[in-house]
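A single protein chain has been removed from this complex, and every other one stays in its place.
As written, the chains take the letters A and B, and residue 1 is the first residue of each chain.
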Amino acid sequence: MDMKRSYYRDLRLFDTWPLGLWLVVCAALLALVPFFAGNYLMYVLGYIAINAMVALGLNVLVGYTGQISLGHAGFFAIGAYATVLLAKAGVPIPLALVAAAFIAAAFGFLLGLPALRLEGPYLAVITLGFGLTVENIFAKAEFFGGATGPSVPPFSLSLWPGFSREQNLYWLIMLCAGGTILAIRNLMRTRVGRAFVAIRDSDVAAACAGVDLTWYKTLAFAVSAAFTGVAGGLFAFHLGQVDPTTFNLMLSILFLAMVVIGGVGSILGPLLGAVTISLLNLKLKGLKLADFEQIPLAGKEIAGFISRHFMETGMANIQFIVYGGILVLIMVFEPLGLYGLWIRAKRYWRTWPL
Amino acid sequence: MFQPLLRIAALAASVFAVALAPTAQAQQLTGVTDTEIHIAAWGPQTGPAAPWGAVTRGTAMLFQMVNDAGGIHGRKIVFHPFDDQYNPAKTVAGVKELVEKAPGIFAMASGVGTSPGLAVKDYLMERGIPWVGPAAGSLHWVTPPQKALFAMYPLYADEAKLLVRHLVDKEGKKKIAIFYASDEYGENGHRGAMAELTRLGLKPAVEVSVNQADRDLKSHLLKLKDSGADAVLMWVNPTHAVITLKTAAALQFSPQWATSSTLSDAVMMQAITGGLWKNMIYASFGELPDADVPQVKKYRDAFAKYAQQGERWGVFFMAGIGFVEPLVEGLQRAGRDLTRDSFIKAMESIKGYKGVMGRVTFGPGERQGQREIFLARTDDTGTKVTQLTPWAEVK
Partner (left out) sequence: MDILGNLPQVLFSGLAAGSVYALVALAMVIIYRTTEVLNFAQGDMAMMSTYVGLGLLVAGGLPFFWAMLGALAFAAALGAFSEFAFLRRAKEPTVLGLIIITLGIEMIVFGFASWKWGGDPRDLPTPLSPADVVVIGGVIMSYLELATIAISATTISALFLFLNRSKAGLAMRATQQNRAVARLMGIRVRRVEMGAWALAAVIGGIAGLLVGPATTVEPYMMWDPMMKGFAAAVLGGMTSLAGAALGGAIIGIIENLFGFYVSTAFKSVVPFAAILLMLAIKPSGLLARHYVKKV
């Protein structure tokens, strides 16, 4: 029932007008957050939005074009460093972010070149190497501030005078995230987007149909990198600090996990994935021995067993078990990720009670 | 036609008013009630920096001892430690959450790591929230001095200087190599050693850096050996120190090793190197964990009573106590009428305070409380430790 019956329906920005309305309402609500919430909520929402930008950008590459990247932390770092260094040199922040997008895109283009001949694990290892190299160069070069990273200038952009720095930064992040969603949605409605999808479905067939593989594959890398770069620039201001070691392989893997957990090849999927992974990152906590004593019936015995056989000082690590367990559960039960769950739920209610 | 516009303007104005209200409210959270003082700290309990998490747990034990001894002027300390995995994104989230939720946080204690600390420093200072004893020897805490930031950790560069001076003057070493981690800790040690070598008119035999992820250090050690160095300044983390000594043994390379306070836990190092930790010269910013002085004995006895299963009485745990002792002292001096201003005044009155660290002195312009360090050495069996130099400030 989700079939699109006409070509023009496929070209619409929003499938249906209620959907468009809902999106406007959501956007308005997010824009109003700084009026009633404190710094903490703004920080969490900003963090989610930045991750969402990366996930959406990475999805262009992974979900729509069918490539893989274990090096997006590298683009994220390039964006962060470019923005910070330009802003320190006196370039206005919006301009610095745009420049960061172009610089990251240029590196994306370069990384896309080997991708022309490689796929699967081969591409994975090359992108992984790219991420490591970027992390290493930033951490080693005096010019980039060495192991401490460059100091981040205060976020001076004022979108709405009279409001605090955090509030203005929040609005800028939300604007950029909203812009990313629109831009990618639009991109996928164009000739370029259809070329990406054709490459994913079969690159040989796409080439036969006249899609220039060289151009479009590298372009997919560049587009993906550009959004990630802007997100990196915003992240530098969001954190107020740049540390080269945080742009590591684990970050790249988590970016990929956002896309896959959410569901590749959609807009909603990476958004859901970014929300899930971000909240897991920020909110997961370990347990305490007292928590185990709460278990009904055998609480005391379980706690006793645990304190005999496990490190009490290591109990914070239970969060990794929970984290990994959630990843495994989602992927085992729904290969399409959270987006797949959403589709299934929708279908269930639409045909209810059949 | 102006009526709708007016209505929109009125709406905007009321929204504006609502917007300003919560910020004003947030500033009233001081973290002090009639019966409680709320203090928070971040420290990695998980992830690659997890061994440093002992600092936070040491701080927790100190507060527990204070509470059990009756608290401070009728108030108990409520401690909110959280695990940030040495990830600044998590540190910021944790600090903002605690500071902005009633009853707020009165002050931050210890707090492990340079980059997590840098990520929240401005946020804390803008709100005037005192922060005592950041657990990282960085120049960023006191350049420039901040009104509410009281640093305890002596600079790594000072330790490196003292070690190089000792190696050259007392041990007669001429070819000193520098082996350092490529992070802020390693770079600071490297910088200090280079400065001292230049002052002495010497050149390092070789400078070799090591990445955090590296587990194969053979080419590093070959380089050190090939340089013909007779002493090596080792500025790496405990894991790399173990691999370094094992690899050096396999290459029959045995210079005089000298290392930082981070590796001053001789008992642990002896255990995890399988007995290679001998004849080591190292710097220390606190009394040694097995020292027989009353300040240390008091906590060592308490440790048996309070420590969690799996805890180890070591340098990191003790540092968590030492960094925060002045905070407790400051709270005592501030008296019952506790505000952030009265606390900062009380902190500034601390002169020559001696706990498990060296002597601590703060003042109106002085925010680096402790500068004293000393050198120690393990003997050939690796079990007996002797103090080489008295407590002293590095000039």
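Simple rule for what comes next: a contact is a pair of C-beta atoms (placed from the backbone, for glycine too) under 8 Å apart; a residue touches a chain by one contact, two chains touch by 3 or more.
The structure displayed is predicted, hence computed values, not measured ones.
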Legend entry - Among the chains presented, those that the missing one touches: A, B
Legend entry - Which of B:72, B:98, B:152 or B:276 contacts the chain that the document leaves out: B:276
Legend entry - Omitted-chain contact residue, chosen from A:35, A:109 or A:323: A:323
Inset, instruction - Identify the residue among B:175, B:223 or B:333 that touches the chain left out of the display. - result: B:223
Inset, instruction - Identify the residues of chain B touching the omitted chain, counting contacts across the whole complex. - result: 46, 48, 50-51, 53, 182, 208-211, 213-216, 218-220, 222-223, 226, 238-239, 242-243, 246-247, 249-252, 268, 271-274, 276, 310, 312
Inset, instruction - May I ask you to list the residues on chain A that touch the chain which is not drawn? - result: 62, 68, 114, 117-118, 120-122, 124-126, 128-130, 132-133, 136, 140, 202, 204-205, 249, 253, 256-257, 260-261, 264, 309-311, 313-315, 317-328, 331-335, 337
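The rule is short, and it goes like this: only the chains that are shown with their structure count from here on.
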Legend entry - Whole-Å separation of chain centres (CA-atom averages), chain A against chain B: 33
Legend entry - Parts of chain B lying in touch with chain A, wherever the complex brings them together: 15, 18-19, 22-23, 26, 45-46, 53-54, 57, 82-83, 87-90, 92-93, 96-97, 100-101, 114-115, 118-119, 122-123, 140, 182-184, 186-187, 209, 211-212, 308-311
Inset, instruction - Could you pull out which chain A residues touch chain B in their complex? - result: 32, 34-40, 43-44, 47, 136, 139-140, 146-149, 154, 163-164, 167, 239-241, 243, 245-246, 281-282, 285-286, 307, 310-314, 316-317, 319-320
